[in-house]
Each structure stands twice: as structure tokens, then as C-alpha cells.
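Accompanying notes for the structure given below.
Excluded from the complex is one protein chain; the other protein chains are retained at their positions.
Up next, subunit A:
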Amino acid sequence: MDYIEHKMVEKASGESLPVDNSFITPLNVMLLSFLAYTLYNFMSPPKPLVLPPEPAPIVFRTFTPRTLLPYNGTSGMPVYLAVRGRVFDVSAGRNFYGPGGPYANFAGRDASRGLASHSFDEEMLTKDLDGPLDRLEGLDEEQKEAMQGWEERFEGKYLEVGRLVSQEEMGNMTSQTQTGGGGEGEGGNKAAHVVAA
């Protein structure tokens, strides 16, 4: 309060500051710069929105048991598993199928027999990676139905990223394409009827 009284006395004593009537005063310069900044903000166009690109799509490829093996979730690889020749990307279920999970045995392997028999043991997986695929002999109707159910669940929940063939079939396929025999090329879930333009 003292301060304000002191100021009021000062003002009342009548001394007034000299009024500077020129255009360029510090106050005017500040106001002009404020005006210029406002105009610049309004006149400049809004920046176009650029969204980051989506991750590149996964290429559908043909796996052999040996090439599928690295995809078991270790060292940053995604988790794949195969059911009845179809390879699914189950990285979303890393808790189950990834390393340390209850079904980790299935990662990077052909899980058909294991899923049919509801067993996660080592015996359910094919031992010989270079040999033919597990032909699923000795499974009864109930087990085949169970495997069908599992396959449909995978189809609905996970992305199909490839197919599994044995080492021998892969050798046949590559030699066919090399001799120009019109090898099968892509697998896939769409039958393409290409109409020539």
C-alpha cells in the first residue's frame, strides 16, 4: 500500500514523460513485430499431414522344415508354426508359442500331429527335418476333427504367411522352374483366373 501511495504522490506532482510522436519507437517496433508474426501465422498454409508408412507386407513363401526352424521367436525372429502344410504367423501369441511359453515346442515346426493329439511333447514333432513331412497316419476321426478345429482357429486369428513342403518337394519345384517346366511358383489362397487384356 505504501508503494502505491508513493506512486500516486509522484504522479500527482505533475511531471509527465515526454511523448514521442514518431513511428519508430521501441513500443511500436514490438507491436509491429507482433502484427507481422500474427500475419505470418495466418497466411502460411497448414503443413500437409504425412502419416508414417505401414510396415511392408510379408511375402508369402514356401518353407521347408529346415528353413522354418529359425522362426521360433529367438533373436528377434517372428514366431511361425505350420499346420497341415500351412504356415501361420503366430507372433501375436508370443506368450504361448514364443520362447518360454507353454507351447514353445511348436514354434518353427510342423505342429499338426501335436495339435491333433492335444500333446505338446517332443515326440509329436518330426525328428528328421530333411525327410518327408508327417503324413499324419494313425490319427483317428476325433483327432482329425480336433486338428481341423485348431486349423480354423488359426485361420481366423492369425495371418497365413506361407506353406510347408518337404526338402525333396522343394528340390523338385526348383528344378522344375529351372528347366522352364512352369513350376508352381506362388502358393496362396486365391486361385487366379487371369483374363488377358
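Assume a residue touches a chain if its C-beta (ideal position, glycine included) is under 8 Å from a C-beta of that chain, and two chains touch if they have at least 3 such contacts; residues count from 1.
Convention: contacts and distances are computed from a predicted model.
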> From the names "Proteasome subunit beta", "Small ribosomal subunit protein uS9m", "enoyl-CoA hydratase" or "AMP-dependent synthetase/ligase", which one matches the UniProt record for the unseen chain?
Replying inline: "AMP-dependent synthetase/ligase"
> Which residues does subunit A use to touch the chain missing from this display?
Replying inline: 2-3, 7, 17, 19-23, 25-28, 31-32, 34-35, 38-39, 42, 45-46, 48-51, 53-54, 56-61, 159-161, 185-186, 188, 192-197
